[in-house]
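Shown next, in structure tokens, is the structure this report addresses.
Just one protein chain is left out here, and the rest sit where they should.
In this document, chain identifiers A and B correspond to the written order of the chains, with residue numbering beginning at 1 in each.
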Amino acid sequence: MTLDTVKHAEQTPDTPLPWAELGLKPDEYERIVEILGRRPTGAELAMYSVMWSEHCSYKSSKVHLKQFGEKAPQSDAMLVGIGENAGVVDVGQGYAVTFKVESHNHPSYVEPYQGAATGVGGIVRDILAMGARPVAVMDPLRFGAADHPDTKRVLPGVVAGIGGYGNCLGLPNIGGEVVFDSCYQGNPLVNALCVGVMKHEDIHLAKASGTGNKVILYGARTGGDGIGGVSVLASETFEAAGDSASGRGKTAKRPAVQVGDPFQEKLLIECTLEIFREKLVVGIQDLGGAGLSCATSELASAGSGGMRVELDTVPLRDATLSPEEILMSESQERMCAVVEPQHVNRFMEICEKWDVIATVIGEVTDGDRLEIFWHGEQIVDVPPRTVAHEGPVYQRPYARPEWQDTLQADDAAKLPRPASGDELRAAVLRLIGSPNQASKAWVTDQYDRFVLGNTVLSQPEDAGLIRIDEESGLGVAVATDGNGRYAKLDPYTGAQLALAEAYRNVAATGARPLAVTDCLNFGSPEDPSAMWQFAEACRGLADGCLALGTPVTGGNVSFYNQTGDVAIHPTPVVGVLGVIDDVTRRTPIAFAEEGQLIYLLGETREEFGGSAWSQVEHDHLGGLPPAVDLEREKLLAEILIAGSRDGMIDAAHDLSDGGLVQALVESCLKGGKGARIVIPDTASDSGSAAGDPFVTLFSESAGRAVVAVPRSEELRFTDMCGARGLPATRIGVIDGDALAVQGEFTIPLDELREVFEGALPALLG
Amino acid sequence: MARVVVDVMLKPEILDPQGQAVQRALPRLGFDGISGVRQGKRFELEVEGPVDEAALTRIHTMAETFLANTVIEDFIVKVES
Partner (left out) sequence: MSTRIGVVTFPGTLDDRDALRAVRIAGAEPVSLWHRDKSLKQVDAVVLPGGFSYGDYLRAGAISRFSPIMELIIAGAKEGLPVLGICNGFQVLTESHLLPGAMLRNNHLHFICRDQKLRVENANTAWTCDYTAGDEISIPLKNIDGRYTADERTLDQLEAEGRVAFRYVGMNPNGSLRDIAGITNEAGNVVGLMPHPEHAVEPLVGTGRTDGLGFFTSILKRLISA
């Protein structure tokens, strides 16, 4: 069978190509022909089709994501911004931290274990490619209803996959989320975040420069993983059309599921870090989605010259792969480096030491083309920027859905409320025993949180906190948050609430928030309603980041999370990174010392739209989400950080879903101590809800936290809050072995623990 | 090239929770009448040269010292045509 070479393409201009099957639109295909001045070869078509896909090109989201750059707050901390594998932030003492969250939603639905595992692997390689040692991971997860049979298939597989891969890499898993909602049935969200640390001078970028420098592919062999889509190039239709782009004919469809090998990835990490230490690479890129197509075109596009690749030198796991399939393969655990010729030998020695296969597959040229050869014949000749960075950009139509008004008018304030102490008590137990509000230990106990020996705080704390310098005690905190229910009610506010919560969670540990990463999970961009949700969420997040002074450093968009016409709740997941100069000053959530005073910081209003209470008690979603006041969030964060640093608070817990009572239960159980709580009366300044026990305990007003203050520090702490204008209301004391709300109810810790910790094991076995 | 198969199974007295998990799942999936499941490992060895007595002795030693842990596992060596 003939190979579809560049020459062959020139000679057979009229050969029909399966561009539509590969997901290209007619005008997109025409543009490729225009760029090349001829029809593309099968290999070129494969590259363009995958690189111009929504996943790789961000063609629907780009126009909205621009705001993250345009509205970015002035920040001295930003070392590398959006556009690289991950953003890099200066955290002081010569250290730089890189972090990013990404989605692996659809693969995790198809094959939960491998989908989630390779999601971890992919984000870890992104961080590694920046020059950093990966030091921690966390996983924001969303599943369908907890009692749905498919959740019992998806969740255990996802959790085992994250654990199986991450534990085997030796990366502590320090946080994340587990959320259940029937809107995610059939579209679970499996997001993965990784944090890496390096010295400033070790930052690496994905670019190929220096004519004559070698392009080295190293790591796992290339197999037929994840190329289901491209197999159409080898399909009968295409053969029947009178051509053979693939040279392999009517073979079985390749597996669309990628299989991960964490052991190989661990070797790849250690090998790559040793290569970095010896300063052997000019540029580096990991191989993720779109495999070699992406890595070669992005490296060449970002560099100064062109690139020539001998594709037949790529080590294969399956010798029957066609050139198109090799270009598309998403086999895991591979990296691509650009190395000066004099360093190639040493590079190979280090790979040999770690049993990592490495092959020179090409070199940087002085031209401006990406040229790929197969046994001496040219099959690709393209300007790399047109593949990697100059893909199509769409202004998708968007419109506020007509049901939005009806949804917002369906106010949660009208829902029946508990009227007595006994009813309140029962409502508390139902809340903390509900799948979303119960302990997530069933999940997080399957992750190693101790490895590397630097984990200061991990789940169920407000944020994960790791030490990055043993001498000075410098550390970083990371939290991720997102609330699809809030975002459904109002995507602009919902995105800001996600940001505000993650920001607050980081500050609650005593760390100063510095930067943001986001994973934007939405429905189809071709649906104007979903597109409106996306546009609003981007606008809200960009405005919020500007107000809080925390720039977005990178992230990921996941569209098409929908089944038929039904999309998931819009779910912007926001990760915030903060720095703490001395980890010994960190603040945990646990109420540990009897006699310490419990203060509620911030104002409580009647805010139940999208609340956990409205979901658990009434299966209701309507009204407006809690109001956002970002100036208040900043003030609260300053108080929490100062209180932590100066030893004025011994525990802090942010208030979010489930409200005050949820936070109290968690802090009591973590510390093994009870609390006596008095509902503040109307004379206090704690907000319009004062005096109403139900509103005080269950409202989800933003900008609040609960703290434990040693008696000796009370005056100093309240003076500070008073001087800065932050409402601080004394609501009780750490005491006994029950949560007692005066005049309303008492629940022994044992009972709380049984309900809180027993819920997920009862559901998941 | 001939193929030699080494089947490695947990010894009968060793608890096999993976096999038990499979067995528990069977009725749920509508497969009745299975009273026990044990899960094992199968190694397919592509042997260069003839599979004679010497080769089989080597494979036996390999299985005994490496492929199986005879503290907990038994093994069987089979020649496939």
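The criterion applied here is as follows: contacts are C-beta pairs under 8 Å (C-beta built on N, C-alpha and C of every residue); 3 or more make two chains touch, one makes a residue touch a chain.
Here the structure is a predicted model, which means the values were calculated and not measured.
Engineer: Which residue from A:D126, A:D381 or A:D448 sits in contact with the chain not drawn here?
Structural biologist: Residue touching the absent chain, from the options given: A:D448.
Engineer: Hey, which chain A residues sit against the chain that's not shown?
Structural biologist: Counting only chain A, the missing chain is touched by 160, 163-164, 167-170, 261-264, 266-267, 354-355, 444-456, 467, 470, 583-584.
Engineer: Go through chain B and note every residue touching the omitted chain.
Structural biologist: Against the left-out chain, chain B lists 10, 13-15, 17-18, 21, 66-67, 69, 71-72.
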